[in-house]
Structures are given as C-alpha cells and as structure tokens.
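The complex appears here without one of its protein chains, the remainder shown in place.
Moving on to chain A:
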Amino acid sequence: NMPEINVTPLGAGQDVGRSCILVSIGGKNIMLDCGMHMGYNDDRRFPDFSYITQNGRLTDFLDCVIISHFHLDHCGALPYMSEMVGYDGPIYMTHPTKAICPILLEDFRKITVDKKGETNFFTSQMIKDCMKKVVPLNLHQTVQVDDELEIKAYYAGHVLGAAMVHIKVGSESVVYTVSVNKYAKSHISAWIDKCRPDILISESTYATTIRDSKRCRERDFLKKVHETIERGGKVLIPVFALGRAQELCILLETFWERMNLKAPIYFSTGLTEKANHYYKLFITWTNQKIRKTFVQRNMFEFKHIKAFDRSYADNPGPMVVFATPGMLHAGQSLQIFKKWAGNEKNMVIMPGYCVQGTIGHKILNGQRKLEMEGRATLDVKLQVEYMSFSAHADAKGIMQLIRMAEPRNMLLVHGEAVKMEFLKGKIEQEFSIDCYMPANGETATVTTNPSVPVDISLNLLKREMALGGPLPDPKKPRTMHGTLIMKENSLKLVSSEQALKELGLNEHQLRFTCRVQLQDPHSDPDTLHRIYTHLKSVLKGYTIQHLPDGTVMVESIVIKVSSSAEDTNAKVLLLSWSYQGGEYFFTALCIVKRLMYQ
C-alpha cells in the first residue's frame, strides 16, 4: 500500500470564503485556515467541523492548525472552532497575523452580536482564550510541531503578515498558499524555493483574470477618483481596515501632495490609526520601498487623510471616504453607500472581490435596484467601478508559482468552480501535472512515492565511489552491494562482512569441490602451469593467478592438481569454490577439460 496524502476542504472547496482545508499527510492531520463566509448569516457561515468528528473535541484529531493571514474568510471561525467546538492544540500564524487577527475577530463579534443581536456566538473572552493557543511563526523558521511534522513559513505578500506554508512529514510535503502576488518578489526575503512538494494548494480567486500591470491599475484608479472630485462628486471606497487599504492610502496621499488637491480624504474606522501603527511596527513585513525609507519618513504617517465622523457624510462638496467593510455587506460603508447611492455624480470604487450575497456583489453585477431591510428599495444611480486591487493570485501569479515550486500535483481552492475548471485545464496542459479541485467535504487523494532514507556506512560508500570513479558512466552503472539492517527505527546499510560483525553472527562457509580424473604424463607442476597458460590465453579480462602454494585461481575458483602415488599419469584435478564465487566454474571446467582431452 502506497502512502497517500488526503486533502479535504471543509470550506473554500469550489467556493470563495470560509477557507478551511484538512490535510492528512504521513499520519498527521493539519487544518489550513479556519475562516467564515461573508455571504451567510446562518450555520453555513462556518465550516462544517462535524466532518472531523460528530461529537467531542477536535484536539484528538488535529495535530495543528495553521492560519495563513488575518482576513476573516481565513480566520473568522477560529474562536468558534477552538473554544466552542473544542481544540487545544497549537495554532500557528505569523506575528503580524497574531497581532491583528484578534482585533478583526472582536470587530466581527461586535457587529454580529451587538448590532445584529445574535446569540450563540463566540465571546470576547473566547477570542482571548483562543489567541493564547497561538504560536507565532517567523519567516523561514523551521518549526518542529512534533518529531515528524515540520512547517516553514514564506512571505506571501498578500496582506501584512500573509504567509505561504510548507508542511513536511518525512520526505512528503505540501505547500499551501493564499493569494501570492507576483509583487511578493519585491520583498527582501526570497520567494519560495524549488521545494518540489507533492501537492501545491493554491487559491484561485481570480483564476481567469490576467490583470493589467499594477501601475496601470493605479493610474486608472487615481484618474477616476480625480475626475469625480473635479465634478464635485463624492467617492466611496469600501475596504477592509487592514491590507490593501493602507496601500491605497499611500497612493492617494502622494497624489494629493503632488497635485496639491484640497478635497478631504477620510478613513472611516477607529481602527485606522491602530492599523497604521501595526504597519509601522511590522514594517519589515512590507515591501522594500517602504522599508528603505522608513527612518526618514514613515509612509504610514498621513498628512491628507483624516479620521471620519458619520456626520461628514452629509457635508456638501467633494470628498473621498475609505469605509469598512469591503463588500458593502454591513456597517459604515453600507450606511454611506445608502446616503450617496442616489446621486449620479458620486462614485463607489470596489477595490476587491465581493462574495455572492453581498451588496457589493450585486452592484458589481449591474443590479440597479436593491431590496433593503423593511421592503424598501434603493435606486443605485452613482457610478460603480471595480478595480481589483486585492492581492489575490491571478492566473499568471499561480503559473509563476508552479514554475517556481515545481509541485507534483496541484490543488485549487477558494475560487468559483467554473473559473477553477478553466485554470485546471491550463495547468494540466502547460505543466502536465494532475490538478484537483475538490468540493467541500470531498477528498482529493494523491499517492506519494517517497524514497527511504538510510544510513550507509561510509566505508561501503567510499569503496563504491573509489571503484566507480568520480564520474557516473551511463554504460557501466556503479553497482553497490550491501546488507540493510532494520532495527527498530533505524535503517543501516553496511557491507555484508560488517553486518555479520554487528549482529554478532558467525560466517558459515559453504564450499564446493569437483574432482576431474585425467591422464597426463607431465609432472604435477607442469600440468598446472599448462593449465595456467592456457586459461590465461583464452580468458581475456579475467583475473587468473598462479599462486606459490601450487594452485591456480580463476577469479575465485581454486584449481589444484594431484596424482596418485601408484600411477603418476593418473591425475586428479580439483576445482574448488565458495558459494559466493562460483559463477565461472563451468567456463573454467570446460576450458580445462578441452585442453586435457586434446
């Protein structure tokens, strides 16, 4: 039975949101991400953990949980999973994720419980207890979860602190990555190395898009904002508090400075200042340009961007407002949107992906009449623009990643089925590797074929190297013979002689002797010498020796001649060999017989 790796998405299988992927590899079970779904308000909001166990805690079934980044669709179910379902094992995430994740969770909890009045939800205390189980990860640090399971984080560049993880058990491995963007390479730490995992699990949110260059998109964005401001309109940019928002802020800040613009820019949430503070303290996790200049001028100290107060929304004149959350599904961004939607001078710019069910998704699909709570309808007259700034991987990024890591198999999650299908085809065609896209609750199985690590005795290896010479010759493979000793967990490959010695065994010699009667008038030594010369002339390339003790050796076959006392012509030829060295006995025998009977 071949070893295999099983991957089962509990969320994000042919779907966007609620990322949660179970991986079992080399007898270890790992949960990758534990997110919530923005499009649902019921049970479907969280992954279905009953798949792992019907009742009882998850601790016995999981060796560790790894969170890739702080977005709620990747960590939103964490306190529910650890505190309400029950999990006490280690949860790994990077330092920035560990810092920011609890704030977003608390925010999420407040909206759900305090504003919407839901009960049976996790509490503030549960968030705290959950975070106590977190073990922070450093980039490139090899973390030994236990004796066999090893994980290593790489920079992913998606949002502050986002990481790819390399999971390894013995010689089997899996790489899980969120949305790596190609700008990740601008970070000082190297990208992932050619680690040739058995499976590369990647998000595929923008599977079919090959986006314009970042600079093009930025220029486009600034142009649209500028035009709206010029005609006296208001611009709403729904964002998540942390992530792309900070990059867009930097962009607008420098543009305002350069163009000497006066229209106010606001950032809506109380988180802003805090968020920017995180960026300042975790500056080593941002891109190189920002890091390089941070001592002279910290990019996250803004001159033009001010805190928003809800009363400002009714102020006359142009303004730009960044408001949370990013998909217009609740909170302040939705409130402002309702206020401004009626005026065609205004604009909303959606800078990221919107999941099905959110208002963001609806207006992006061209819906112009929205049903609001209480049967009211909202006419959408303002301009709706979509600019994919969110740093999810696009097709090009994923292809680059495959070229980089050289996986044996590919597995897509966190994307829409149709788009995944397209990308799957492309990957299978271009790289000739299998590509899987399991749905939620469906298991993809990949059989691996690991090689077996063994400790070889240096003597044996060196002997072999010395024989074979330094260069491998394809025509004459260098063969090595030895004995593999399997004891408990150790595998040792040694020469057979050493194996006998190490195991305390005696060698048992098995020998064979064959007697050939013949008539020959010469003396015994002469006969032997004739045999020797003849063998030597016939068997080229064989080792043939005439030893001083009156024997001839062909390879390891010993040949002796003796004659009886009565008749010196009647001679007995003795051919003798050991069990290990008898291959050429027949060759030797035939030649000698032919010589003697000539």
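We adopt the following convention: a contact is a pair of C-beta atoms (placed from the backbone, for glycine too) under 8 Å apart; a residue touches a chain by one contact, two chains touch by 3 or more; residues count from 1.
Here is the rule we go by: contacts and distances are computed from a predicted model.
Colleague: Using the UniProt record as the reference, specify the protein name of the hidden chain from among "Phospholipid/glycerol acyltransferase domain-containing protein", "Apoptosis-inducing factor 1, mitochondrial", "Integrator complex subunit 9" or "Alpha-1,3-glucosyltransferase".
Modeller: "Integrator complex subunit 9"
Colleague: Which listed residue, A:Glu218, A:Glu464 or A:Asp524, touches the chain dropped from view?
Modeller: Only one listed residue reaches the unshown chain, and that is A:Glu464.
Colleague: Which residue from A:Glu373, A:Glu507, A:Asp549 or A:Glu566 sits in contact with the chain not drawn here?
Modeller: A:Glu507
Colleague: From the list A:Arg258, A:Lys303, A:Arg375 or A:Lys487, which touches the chain that is not on show?
Modeller: Touching the chain that is not displayed is residue A:Lys487.
Colleague: Considering the whole complex, not just the chains shown, which residues of chain A touch the missing one?
Modeller: Answer for chain A: residues 95, 98-99, 136, 138-143, 152, 171, 188-189, 274, 277-278, 280-284, 294-295, 449-459, 461, 464-465, 468, 472, 477-488, 492-493, 496-497, 499-500, 503, 505-516, 538-542, 555, 579-580, 583-584, 587, 591 touch the chain left out.
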